[in-house]
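First the structure, then my questions, so here it is.
Only one protein chain is missing from this complex, and each of the others stays in its spot.
Coming up: chain A.
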Amino acid sequence: MRRPAQAILLLLAGLGLLHASLWTDLCLRYVKEGMRPLLVASGALLLLLGAAEAWSSFRRRTPEGRDGQDHGDEHGHEHGHDHGHEHGHDHGHGHDHAGVPRVAWLLLLPVLSLLLYAPPALGSYTASRAAPETVSRQEHFDPLPSTSPLPLTLTDFTRRVQQDRGQAIRGRTVRMTGFVTPVRRGGGAGWYLTRIVISCCAADARSVRVRVYGAAAPPADTWVTVTGTWHPGGRLGTSSAPVAVDAHSVVKAPRPVNAYTDALPLPTTR
């Protein structure tokens, strides 16, 4: 890979990272919010590196920058020999070690993908296959606030249903937001209200889900807010209780910017 090409690749990579982290929220489809400052810094660093490389390539092309061995021809991009030689290795190994191997071109794929054709956040396809999030044990449960409908996260709902011996959730109307994942064929009635949570990047996605009965399934991957009551079964407060609701209403909700968290539903404006 020649020097000007390296400069272009570095500049593009820097732009791609800045585009994903500074000017847009694209990076939240792939990594956690906490990574954002690191990505901005990386993007800036790559831009600097690319600019420095472009500057020194340009300097070398102008006559005063030339160092003698150079036979630049009239085509701008066809100039000279790979300059890695001159300052990298003049102690003779036969071939060009300073030239970056072609495999570096592969970096262009994620960079262009970020800039032009960014894939969406993970959705129902992954949720139906990802490992279920282990809901950690909680010993002590505070009394539930008296607001109705009660906003809850999917994790909190799971805990209240399967761990709270006080059964505070019984008879309460709850409200939760997530996206729609269809139940596998032959899996019975209803559908899943789902969230995907990640701890580092989208490669370690796990899903939290609550089964919804009593409402027709919206199309997969639609974000909805479900209001409903616990779907009775088993013994409430033990793992025999189904994590499910009987829906009273299902309303479309905007897709949250930071989708990989199990957050409370946004207050509705109705």
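We take it that contacts are C-beta pairs under 8 Å (C-beta built on N, C-alpha and C of every residue); 3 or more make two chains touch, one makes a residue touch a chain; residues count from 1.
We take it that contacts and distances are computed from a predicted model.
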Omitted chain (choose from "Energy-coupling factor transporter transmembrane protein EcfT", "Permease", "Tryptophan synthase alpha chain" or "Stage V sporulation protein AE") - UniProt protein name: "Permease"
Residue among A:Leu15, A:Leu122 or A:Ala247 that touches the chain left out of view: A:Leu122
Listed residues A:Arg61, A:Arg170, A:Arg206 or A:Arg255, member touching the removed chain: A:Arg206
Chain A, residues in touch with the chain not shown (by the definition above): 1-2, 6, 9-10, 13, 17, 20, 27, 29-31, 35, 38-39, 41-42, 45-46, 49, 52-53, 78, 81-82, 84, 87-89, 91, 93, 97-98, 100-107, 109-110, 113-114, 117-126, 129-134, 136, 198-204, 206
